[in-house]
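Handing you this structure, nothing more for now.
Every protein chain of the complex appears in place save one, which is left out.
After this line comes subunit A, so read on.
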Amino acid sequence: MDNQLTMIAQQEIASAEAVLTQETVQSMTTTDVIAEGPRFLSGAQALMESLIAEGTEVIFGYPGGAIMPTYDALFDYTDRLDHILVRHEQGAGHAAQGYARTSGKPGVCLVTSGPGGTNLVTPIADAIIDCTPLVCIIGQVKSTLLGTDAFQETDIIGVTTPVCKWNYQITHPDEVPEIMAKAFYIATSGKPGPVVIDFTRDAQVGMMDKPYQYKKIEGLASYKPRTVPKDEHVQKAAELINNAKKPYILFGHGVLISGAMEELKAFVEKTDIPCASTLLGLSAMPIDHPNYVGWLGMHGNYGPNVLTDQADVIIAIGMRFDDRVTGDATKYIRQARVVHIEIDPSEIDKIIKAEAPVVGDAKEALRKLLPLVKANNHSTWRNEFKKFDVIEEQKVTRRELKEEGEIKMAEVVNMLSQKTNGEACIIADVGQHQMIAARYYQFKKPHSYIASGGLGTMGFAIPAAFGAKKGAPDREVVAFIGDGCFQMTIQELGTIAQSGLAVKLIILNNNYLGMVRQWQQLFFEKRYSFVELKNPDFVTIAKGFGITGHTCSERDNLSDSLDALLKSDKPYLLEVIVEKEENVFPMVPAGASVVDIRLD
């Protein structure tokens, strides 16, 4: 009994001390912080300094109880840190993803404990599978309350462990600089990904015991990803490539992440090898490049899918043989010898056995490989793709672009592509419109197709478009969004309106959850189970948020409508009423081999 009493007494003393420290912190002004000499900061201030030291310019966040001390510190840093107040934490996460993917810098999120953290879980899971660097700072109850079911307490370390690259709970202000340096290093190095910092309230308000000092980290004992591939691996790969009769390059997101676009171009031009992209690799090669043959996967192009079956050497660069790319993996490229350039060693042999694995950064690998590969001419092999292009054009593209009946999604994307000269940054949500945007936009610039690939998160586009614009303010950013997706993160219209950024949103409205409906039509005997939507008046809703917009339901108005959208220097919403039961083709049915791709 005595012991318990002593413990309680000690706790009281401790909390009294905490209050004292808090007051000290609040009485400190910015000038104190900037003053020369050893600086003793609060944990929250140290966090701000650390973010600045890492070059952070924007934070996407939402305040709440357990993160309030950090928001209070942020109040003194608004001259150096821009904070975007989102409307829901999921929006913060996706916006940070969009930002990371156009700016190349890690996206930073700041949210509170409990629901703030759990709302961020979807973007974290999305970012790990799409290799997007995020630093998520999540408030936590004070450390003495951990495990007591305190108000807004969630074990966010436990919740996020399976879906993040790394997480850590900060319980003392002294830990802040070192942990933040680790967080940024881990998020951005190797295969990038989200890291989670669980920041207890007492660590935010408490003062550091030692002077604040920041040192960037460039490697950890337990984690130091290999970026430069081994010579013997590159040698072996070059041998395979040089002896190939029908080599075929499949490239992915890794090319964009490592910035290997020029290296890839030089490589294909020297070797004359045809190359195809995964969904997330789109725009790493300009679509009009003679060696570029199209994109791969479930709704990818006809030739690029079918001809994987004829290549004798497959060169996979910065891609991971996702099941949406391979179809039935047991039947995929069985005849080919495989070179796999990949930064994450655990991806090697995971799905497809590689005869010549090259572990390293795509840019470094291609640089090392370039002098070793022979100049070649593969025009006969490349021309085989063209035969399939003709069939696809006749059976799919022509039908989808035919100007009759209701407006088709393809027409909208195609027309926007022409009007923007293929130079806009396209954000897509998830579903039919996502595939159509990927099919019909003629990408000319890198980092121009941003979508949720691996996780397929509906509701990604509105916040991601905002983040993308924030990361690339000089680019035209246009999002294609389905009517279903739009209603999943519709509240972020508020964020866009408040910022005034000229984010352009196009709803391709077919009053259906189109992709699910398509599957129900094709594989579930047209049993349309809960896919039809009674939609709100989107334009009125946008207007309510202060965003101008209009609806286009006639083909004759489409061109003018897109002009109005593009001309606006403010956020703009265009709703296009499209054909209700349009299907996306080509299509590899789930579980089928890619050669069994259907054109209708």
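Heads up, the rule we're going with is that a residue touches a chain if its C-beta (ideal position, glycine included) is under 8 Å from a C-beta of that chain, and two chains touch if they have at least 3 such contacts; residues count from 1.
Following the convention adopted for this analysis, contacts and distances are computed from a predicted model.
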Original post:
From the names "Branched-chain amino acid ABC transporter permease", "Acetolactate synthase small subunit", "SpoVR family protein" or "Cation:proton antiporter", which one matches the UniProt record for the unseen chain?
Top reply: "Acetolactate synthase small subunit"
Subject >> Given A:Thr161, A:Asn383, A:Gln418 or A:Thr540, the one touching the chain that is not displayed >> reply: A:Thr161
**OP:** May I ask which residue of A:Val108, A:Ile186 or A:Ile257 touches the chain that does not appear here?
**Re:** A:Ile186
**OP:** Write down which of A:Glu239, A:Asp272, A:Asp309 or A:Asp344 is the residue touching the left-out chain.
**Re:** A:Asp344
Original post:
What subunit A residues would touch the chain not displayed?
Top reply: 157-158, 161-162, 165-167, 169, 186, 219-227, 344-346, 348-350, 359
